[in-house]
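Structure in structure tokens, see below.
In this view, the complex is presented without one of its protein chains, the others remaining in place.
== chain A ==
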Amino acid sequence: MIKERKISLQGQDHKLSHTDRQISILENLAQVSFADQLEGLGQSSFKPTGIDVFQVNMGKMCNQVCKHCHVDAGPDRKEIMTRETMQLCLDALDQSDISTVDLTGGAPEMNPDFRWFVEELSSRGKHIIVRCNLTIILANKKYHDLPEFYKKNKVEVVSSLPHFSARRTDAQRGNGVFEKSIEALKMLNAVGYGLPDAELKLNLVYNPSGAFLPANQAGLEADFKRKLKEGFGIDFHELYAITNLPISRFLDYLVASENYEDYMQKLIDAFNPAAVDGVMCRNTISIGWDGYLFDCDFNQMLDLKINHGAPSHIRNFNTDLLSSREIILNNHCYGCTAGAGSSCGGTVVNEG
């Protein structure tokens, strides 16, 4: 078990805060590479199906320092998206028909222009998703009205809650996080989020709190619903089970706990060709806090920018070029194709 963190890897000047070091570990794989695995399926070229989701990373600043965070976010991270870059995002959206905007971080709400951006998106009729860590709602008085703000702008809230037990949640996200998360969920329920048949969507995210794959999503969802309702009177809609990808702090945990090789083997053994078509990079574009473009949030954190002739910065956004781009692959991609598959919306293969 590793100690609770107070600052990011970058703040410690940890060797894994350098992306080239992470990539070197990922590429040093004895087994077949992910790209070769796809080539074996006749997919030597891996392209998107289009762009349905515009995922914006509002910055790496966060009030939490979760042990598995692939962003390496934390209170000591200062990188946040400026209003000028947000305006470039709005300009790009205005010249496309992308309907869903997914806001993530860090804690996106800590960006001082977060509310302005949400209101701009709302006025354009976009379906807005905010990836909320829950505790931010209680972190400071100025955030206490976030549930009302979300409601006013019809935001879909996707909240991380690793487990329905305090022990498992606090182990991953920090001491006291479970209790605060429960309080925040009650605040969201109180304004109408997550209630059965409510239009205000509240979905939860489960990440395994260790070097193992997520369980069957439907089974977990049933457990979470029962435990949160019986224990705390909390309602929510769907549970997304997401696999931890070997990036940044989770990679650090894997290496430090000597689980890296076994975990990668587990991902490779669980490679599911049926999950390949549904991975999120096929219909998503990921925008970094500084406006650079990536195939997904994980490529963003490895600084694997979009290339092969497609624009790599939001100021040059071009739907046609980006829709026909070549998706950049590395061995962390095994995380999205293991078992039932994993994306920002949970598993990608119907588990029956």
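A few comments on the model shown:
Please note the rule applied: a residue touches a chain if its C-beta (ideal position, glycine included) is under 8 Å from a C-beta of that chain, and two chains touch if they have at least 3 such contacts; residues count from 1.
Quick note on the criterion: contacts and distances are computed from a predicted model.
Hidden from the displayed complex is a chain whose UniProt protein name, among "Arsenosugar biosynthesis-associated peroxidase-like protein", "Ni,Fe-hydrogenase III small subunit", "Cytochrome c oxidase subunit I" or "DNA metabolism protein", is "Arsenosugar biosynthesis-associated peroxidase-like protein". Annotation: of A:Arg5, A:His163 or A:Arg282, A:His163 touches the absent chain (contact as defined above).
Only one of A:Pro108, A:Pro208 or A:Gly291 touches the chain withheld from this view, namely A:Pro208. Within the full complex, the residue among A:Gly219, A:Gly233, A:Pro273 or A:Gly309 touching the omitted chain is A:Gly219. Seen across the whole complex, the unshown chain contacts chain A at 163, 165, 167-168, 208, 210, 212-216, 219-220, 223.
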